[in-house]
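The complex appears here without one of its protein chains, the remainder shown in place.
Let's turn to chain A:
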Amino acid sequence: MSLWEYANPRKFMALSGAVLPFAAAGTAIALVVGLAWGFFFTPEDYRQGSTVKIIYIHVPSAMVAINCWLMMLVASLVWLIRRHHVSALAAKAAAPIGATMTVIALATGAIWGQPMWGTWWAWDPRLTSFLVLFLFYLGYMALWAAVDNPDTAAELTSVLCIVGSVFAVLSRYALVFWNQGLHQGASLSLDKEENVADVFYWPLLIAIAGFVGLFVTLLLVRTRTEVRARRLQALMARERMG
């Protein structure tokens, strides 16, 4: 009995099918509790007013957006090293979720930034690196879509994911440097984790748990869809042969 057993598609389907209802229910509960608590039962910030409440969507989606790429990197490595198809399919299934989360983080950030900073968008390193991350997601998904042979596509996207990870980290630090070169130090720090007050802390944690749960649920659904699509392809190929 080891973790690698679930690399077998049949085992994976059985386990994920059993886990899925619980994951979905847990996600729903955490999201409802976290967001409702955050939106309706926390005080307004004395300087930001009610706009502070966007933190319950912005921070969790941003965290998921970054960690989704990390998960894709691990899945790509597993595929390249151990050749488990489920792993490659999971990486493929994760990319659109991560891209969507990146867009949500950017959009909520812009909505928050308009009244607070007086601008929808500033070329702050954090904002810019998220935009670059979004471009990486786009390139990754486009490569998946463009290659016909699924195994070749899995290999190529894995290589791209690994090289892309290095360049994404490089870009992140290059952007910090670039911004300091252009402006004075970042006065628009988004680092709310450090100074978020206790009243906001627990609903934020629950909202983060809800978003992570949402990611896991969507990932399981999408991976199961990919596995089924692959089976369907195999069946159709067999049909044509016979």
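Observations
The rule we apply is simple: contacts are C-beta pairs under 8 Å (C-beta built on N, C-alpha and C of every residue); 3 or more make two chains touch, one makes a residue touch a chain; residues count from 1.
By definition in this document, contacts and distances are computed from a predicted model.
According to its UniProt record, the chain left out of view corresponds to "Heme exporter protein B" among "TIGR03915 family putative DNA repair protein", "Heme exporter protein B", "Protocatechuate 3,4-dioxygenase" or "ABC transporter ATP-binding protein". Contact with the omitted chain, checked across A:142, A:205 or A:229, is made by A:142. Of the listed positions A:32, A:170 or A:205, the one in contact with the omitted chain in the full complex is A:170.
Counting over the whole complex, chain A has residues 132, 135-136, 138-139, 142-143, 146-147, 152, 155-156, 159-160, 162-164, 167-168, 170-171, 174-175, 177-178, 181 touching the chain that is not drawn.
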